[in-house]
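Heads up, one of the protein chains got dropped from this complex, but the rest are sitting where they should.
Here the chain labels run A, B and C in written order, and each chain numbers its own residues starting at 1.
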Amino acid sequence: MSEMTYREALRSTLRREMQRDDSVVLLGEEIGVFEGSYKITSGLLAEFGETRVRDTPIAEEGFIGAGIGMAMLGMRPVVEVMTINFTLLAIDQIVNHAAKIYAMFGGQVAVPMVIRTPGGGGQQLAATHSQNLEVWYAHVPGLKVVAPSNPADAKALLTASIRDDDPVLFLENLALYNTKGEVPDGEQVGEIGKAAVAKPGTDVTVVSYSRATLIALEVARQFEKQGVSVEVVDLRSLRPLDRETVCASVRKTSRAVVLEDDWLTYGVGAELAATIQEGAFDYLDAPVRRVAAAEIPLPYAKPLENAALPTADDLTKVINEVLDATRFTG
Amino acid sequence: MSEMTYREALRSTLRREMQRDDSVVLLGEEIGVFEGSYKITSGLLAEFGETRVRDTPIAEEGFIGAGIGMAMLGMRPVVEVMTINFTLLAIDQIVNHAAKIYAMFGGQVAVPMVIRTPGGGGQQLAATHSQNLEVWYAHVPGLKVVAPSNPADAKALLTASIRDDDPVLFLENLALYNTKGEVPDGEQVGEIGKAAVAKPGTDVTVVSYSRATLIALEVARQFEKQGVSVEVVDLRSLRPLDRETVCASVRKTSRAVVLEDDWLTYGVGAELAATIQEGAFDYLDAPVRRVAAAEIPLPYAKPLENAALPTADDLTKVINEVLDATRFTG
Amino acid sequence: MSGSTGSPTTGRAAAAGGVTPETLKDYYAQMVLIRSFELRASEMYQRAKIGGYCHLNLGEEATVVGLMAALRPSDYLFTTYRDHGYALSRGLGAGRIMAELFGKATGVSGGRGGSMHLFDQKARMLGGYGIVGGQIPPATGAALALTYRGGPGPEAEAVMCLMGDGTTNIGAFHESLNLAALWHLPIVYVIINNQLGMGTPVEKAAAEPELYKRGCSYRMPGVRVHGGDVMAVREAAAAALDLARTQRQPSILEAMSYRLRGHSVVDPAKYRSQEDTQQARDEDPVPAFRAQLIESGVLDDDSATAIEADAERQVAAAVAFADESPDPEVADLFVHAYATPVAGTPHRLPGDPVISVPADDPGDVPDEGGRS
Partner (left out) sequence: MSGSTGSPTTGRAAAAGGVTPETLKDYYAQMVLIRSFELRASEMYQRAKIGGYCHLNLGEEATVVGLMAALRPSDYLFTTYRDHGYALSRGLGAGRIMAELFGKATGVSGGRGGSMHLFDQKARMLGGYGIVGGQIPPATGAALALTYRGGPGPEAEAVMCLMGDGTTNIGAFHESLNLAALWHLPIVYVIINNQLGMGTPVEKAAAEPELYKRGCSYRMPGVRVHGGDVMAVREAAAAALDLARTQRQPSILEAMSYRLRGHSVVDPAKYRSQEDTQQARDEDPVPAFRAQLIESGVLDDDSATAIEADAERQVAAAVAFADESPDPEVADLFVHAYATPVAGTPHRLPGDPVISVPADDPGDVPDEGGRS
């Protein structure tokens, strides 16, 4: 075990996989000389050279699509997109090509590629640079979507994603890069499609993923002090979605709240609420509630941005409402 | 009232609005000389000339983005995209630009444009040409998304969409173009954001939109014969979503099934189930069930395509399961 | 390839010198096979044996055969939805191709892809693609992958990426050609200029309608060739591929070609003038090549007729094979869902519950859903 940041977990995992397998090649804007917009690839150009760490022009559709072609010929490209917002320029390649080539051609060729990209608001980057659009990708058969919330999972799931033969959207978050955690040494291959009970509890389940899990854990700790036992389920994988773990938790707690950074309507939480009401109907004591972002192009001004994004206070309030609605007495 | 096809309702509405307002201009691939891939714009080039009915190169991002600029200068472009699958090439313009320009620039300039596009599978067009991706757009603040199921609504909502000052994604469906219905004569301006009770009933609510509503109505008629009264709520608008009408119906019937053509996980039905379990929790006698497409890149072969897409039989089966689960006796 | 030229090069010289009569006969046989296949595909579409979209290479046979003659088995091919002829010339087999069009399990893509999505991993035909321009970035990436396999040289592998004239106006074209030029990738971008994208003439779609010149924005050379001349096409394609192999110089090859019918089998092409249609017929490459081979003594009427009859037989056999082939099993709907199946992969049919609710204990349920 060593303590390290989420950023360092990503960096060291990329390095390890590149050392292990020559067919792992990094592509992206500013990942080499500039060392990455968020410095995830720092030092890798120096170590592996220009062919393994390839700076690209600003041409998301072109270089993500090129990653697909490389993968079809047996390589394992790991493409960095500066933020999830810019994946929109390449979404035809991701959704109409990467996600479909294996099935549409009858299983003849796989597309083992990883698209690493951070999402999230809260940095005053304004409407076009602050989105959480992962639900779009999570909707698409043929893709896998993972969204680890801590350095250990980042390591294990990035390793798994690189070795997986399908296209994986690996969702990071600007606010997570500097967060720290214990990471097991040595090779760690995570299991895509498995949620984790990040904190066990008995009274109410909070389901979340990526950055939101940190908030959920913090809120859970606060409730613990007041004698309320909150179970936090960290999805880790949005596609496939581990419905069993989520529903098993709610069957135990009878109450559920989803915390998500995206917009409420048709967001990730919608599927969770839908799943829970189907998979734990007889156990639910109150409606599943969702805490999500206000539905507005995110404004730049800090007070507006703060008001629009979900916080620990919002989650606390809603958990209390759910407890009240069910006359929870502890 | 006159009987006409969905196609003719669209065509005559475009014509009427173009006659009424010079700033209404059509843009799209093959809409002029070719008269539209699905002949919606047939005759309009001859009537209005090349500047009002503009054939574009194959450059979705370019011409949809051009529509945005036209709208910013006060015109009302109506852009046809051959199928929703190709909107992916322009999604940065739609979501990062059209949807954000009004709010992000502090309400200074509106983007009154309509993007008309058909979705849907079932024509053996295979994986890349058969998608129902409307849930993506319905998730995005700043956009409006309408999806009429019949010729009368197509007329009223297309009129409203053209006159609305926001960008509207107007969802059509390949399987609807030849369907017929009664359409009121004269100007009809629909209300975006309002669902309709397409068929009243008391025992179970089926929620659907676009093509799926036709199946829902057909199934409802069958159940009627067996003494089961099915209420069909036709959403008509996916964003804004008329949660009131949906929940009011379920508070009456206590049972709900969603029929949707898209993929189940994170599909439109997820939001509906989530909304219903929150807005009608105490009224629900059974979980909200969803009937949706199999999660697979849609295969070309007819037997596989048939198996993957939701049918009247699937809906019937699930309604019966919901009735059984609640020991419905009629 | 001697740089850019405005006038189509001619392959008659090449046809005359250094090419065996057997080769010429083979090219004719391939052209005739494509012609027969496409006519039959059209018929099968009318008879509802084929569904979806169906785009034919009628009129483009010389281009198809010339290009495929230059492409080696070790090279990779990416093409468009107008792909039947390429698949035939690449040797995928008329039966397996027709079976794909019929949506049968024996089809080249297992019935999953249909007419627009012919694929054969062994033949290195890496797909027909239905999204306009969608094939260009992956083809470029395939060429990038080749640079990791070894250096340039006369035996090096290369990629050929086909597209239509209308496709040169889409963003992916620009992004990809820039990458290929910047990174010196072994690829040839072939533009089949049949002068129409659906109903739109090339001049109404491309502000530089001499498409071979559009590499200028990437310092990428281009040539234009008469697509009705199989030998000229072969020669130009071989030169462009050679440039890719030996110098890793990507280039554009524009083949001036002609679409004998509508955009797809359901398009009556009303937007085309009489003269236009007549010209197409006059320049039909199949009878033209026949006449040329008879004139030069490579064929006589009997041997030509024998070739044509053989093509008919092959196509008839292909239809029979496709007809007799089984449909894909519905039970196999999810077999190609993922290359690496993981826990929770959805295997639900419409109407299945999202989760099996346990009677008592949830237990261990690795896959979701019910019926499969």
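Rule of thumb we're sticking to: contacts are C-beta pairs under 8 Å (C-beta built on N, C-alpha and C of every residue); 3 or more make two chains touch, one makes a residue touch a chain.
If you're wondering where the values come from, they're calculated on a predicted model, not measured in any experiment.
The chain not displayed here makes contact, within the full complex, with A, B, C.
Within the set B:T13, B:T41, B:T56 or B:N150, the residue that contacts the chain not displayed is B:T56. Residue A:H129 is the one among A:R76, A:H129, A:K144 or A:R163 that touches the chain not shown. Although one chain is not drawn, the whole complex shows that of B:A9, B:M82 or B:M104 it is B:M104 that touches it. Touch with the hidden chain on the side of chain B covers residues 23, 25, 51, 56-57, 59, 61-75, 77, 92-93, 96-97, 101-112, 141-142, 144, 164-166, 191-194, 237, 240-244, 247-248, 251, 274-275, 278-281. Annotation for chain A: contacts to the undisplayed chain at residues 29-30, 33-34, 37, 55, 57-62, 85-86, 89, 123-129, 264-265, 289-297, 299-304, 307-311, 314-315, 317-318. Hidden from this view is one chain, which touches chain C at 169-175, 177-178, 181-182, 204-208, 213-214, 216-220.
Assume only the chains that are shown with their structure count from here on.
Of all chains, the one whose CA centroid is most distant from that of chain A is C.
No other pair of chains shares as many C-beta contacts as A-C.
If you average the CA atoms of chain B and of chain C, the two centres end up 35 Å from each other.
Each of the following residues of chain B touches two or more other chains: 85, 89, 126-128, 265, 289-290, 295-297, 299. Counting partner chains per residue, chain C shows two or more touched chains at residues 109, 111-113, 117, 129, 131, 134, 171, 337, 346, 353-354.
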